[in-house]
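The complex is shown incomplete by one protein chain, all other protein chains being positioned as in the whole.
Entry: subunit A
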């Protein structure tokens, strides 16, 4: 009784008591309390006083202001994070919050500016100080190499930013891709040759020359040439480049769910193929490969420097080869 009385009295008189009460309520309801809850607890409190107390707590950084569908929520802030932010002012806290919300995709400085409505100079200052405090880090995006996205210090950048398995430190690993390319092609080619040499009926031959993407993936993993773990999707992109090289063809068949390597009830089969024609006649002549063929004008009045009579490609073509 006396307790309550004292509390009640102190509630009425001192704002500090109001704040303490609110804090206790917050601790009781860790998910957050609404205005309504505070009002229920201290019905005699005037809205102004309540608002003052809440503002005080917010500015001290002890309360978090959130919004949900039914109104404003106040939540106890984490002690640890409050200690982190000690010494930072409101703007920094705001920027930090925005970056935190961006998750592991990171956010660009211009977007921070839009969200916080702060001028650019301020933003830059704040970002520098946050970086020095090791709270955020800048990650170079692989899409636009000049663009830097900011994210929290301890987060792993998302795949779309770093580029996934093919990029290491923002550099596209073309030799790695080439090696994988050749290995996959050799695997498929050897399979096709084995099928051809088996001299069985043609249907069986063709079917045995196919390899599912799963088989290729297993083969590459067993080879162990990759330092990074490659998923089946990665292998499929490599096999697609082989298709664009004209060395491999693909068919899709329906597979039962649950068979190894099937995705959405389908399986992709790959098979090495031979080219349809030999290099065409035009490219066996020097003029077919000449890079300046469009400048060969043939007026009979004067000799152009690249005129056919003096064409170096034609001359060297005959002088060099014997037959």
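Everything that follows uses one rule, which is that contacts are C-beta pairs under 8 Å (C-beta built on N, C-alpha and C of every residue); 3 or more make two chains touch, one makes a residue touch a chain; residues count from 1.
Simple rule for what comes next: contacts and distances are computed from a predicted model.
**Q** There's a gap in the complex where one chain should be. From "Proteasome subunit alpha type", "Gap junction protein", "Tax1-binding protein 3" or "DNA-directed RNA polymerase III subunit RPC3", what does UniProt name that chain?
**A** Its record in UniProt gives the absent chain the protein name "DNA-directed RNA polymerase III subunit RPC3".
**Q** Which candidate, A:55, A:231 or A:285, sits in contact with the chain we can't see?
**A** Of the listed residues, the one touching the omitted chain is A:285.
**Q** Out of A:53, A:238 or A:255, which touches the unshown chain?
**A** A:238
**Q** Touching the hidden chain in the full complex, which residues of subunit A are there? Just list them.
**A** Given the touch definition above, subunit A has residues 143, 166, 172, 174, 177, 181, 196, 201-203, 206, 237-238, 240-241, 243-246, 249, 273-285, 287-289, 291, 293, 296, 298, 308-309, 311, 314, 317-318, 323 touching the missing chain.
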